[in-house]
Structures are given as structure tokens and as C-alpha cells.
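Here the structure is laid out as C-alpha cells; the discussion comes afterwards.
Omission of a single protein chain aside, the complex is shown with its protein chains in their original locations.
What follows is chain A.
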Amino acid sequence: MLGKSHGGKLTITSVVPLVHESAPLSPSIEIALALVSSKDDQSIVGIYYSNASYQDKSFNPYSIRLAEKIAAVTGQSTYLAQVVNWHLTADCSSPCISVYQQQDSGSWKDIKVDVDPVALTLVSSALQKKLYRELVDFENHLDNPELDFYNSSLNRMLREEL
């Protein structure tokens, strides 16, 4: 997740999908982080992930380790966003991400997230139009470098939906 923070509020401005396996291995993550963090404007503020199992709301140990590593390198606290699978439906009535921030004690606390209702309608229409088939993550890029893992064409399509 990339973003900027103003005062006490953090705005997440864009995301870069990295991998689609539950136990990602170091090499692809390291390269992806190196490439993304060296890209100009925005800074990495955290990671988002989703569990493989539909009803599973547990924390993924790999995601936590990655978030802690990012916090160690950037020196700022990192945010962990989990996709709540069962809210991600075609009508999208409720926000489908929960955001957590690590406390000094080491545990992750649930924090409030402001979701624009326009975003929910956008997600719902994107799901119905099956735009998720256009989504490219870094692993797809590694298998085929022609694919753009920053998803600029998908972003354009989403903007047209607005």
C-alpha cells in the first residue's frame, strides 16, 4: 500500500499487488519491494492481504512479518489491511477491508477506516463487469514481463467507471 500521511490521518493512494500464494517466498517479495520503493513519489505505508479460506479472519504470519520488516526499514509504523472475504460480494453493501496498526506491545489493533461510498459502488460494478480478470500482480509480471503490475490500464478503466 502506498500513501501519504497528513497530521494524524493516513491516506492510502494506491496499491501494488504482489503475490497470489499464501506462503510467498523471499525473492519475489524482495525484488518487488526494491522496485516499488525506488519508484518516485509515494512511500510504502503498509501491506494488504486476503486469506485463502473464505471464512478465515486470522492473521497471516507472512503478512505480519512483511509488515514488521517494512516498519523496520522505513522507521515508521506500518498498517496491515485485511480483505474481509465475505463482504466482497457483487452488491458490496459494506466495506470489505479491515485495517490494523501495530501497537508498541506488538499486537495489532483494529483502527477506523473511512471508505467513500462511491468506492463501494465502483467495486460492485467492477465485480459485475469482471474487471478483476485484468488484474496483474508482480508474480504474473515475473512469469510474463509484458504484463504491467502497476495496472495502469486497469486504473484507467476504473476511472472511466466513476
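Assume a contact is a pair of C-beta atoms (placed from the backbone, for glycine too) under 8 Å apart; a residue touches a chain by one contact, two chains touch by 3 or more; residues count from 1.
Going forward, contacts and distances are computed from a predicted model.
Per its UniProt entry, the chain excluded from the display bears the name "ER membrane protein complex subunit 2", taken from "pyruvate dehydrogenase (acetyl-transferring)", "Protein PAT1 homolog 1", "Phosphatidylinositol 4-kinase beta" or "ER membrane protein complex subunit 2". When the missing chain is restored to the complex, the residue among A:72, A:90 or A:162 that touches it is A:72.
When the omitted chain is restored, the residue from A:76, A:101 or A:140 that touches it is A:140.
On the side of chain A, touch with the chain left out of the figure occurs at residues 22-23, 25-28, 30-31, 34-35, 37-39, 53, 56, 61, 69, 72-73, 130, 132-137, 139-140, 142-150, 152.
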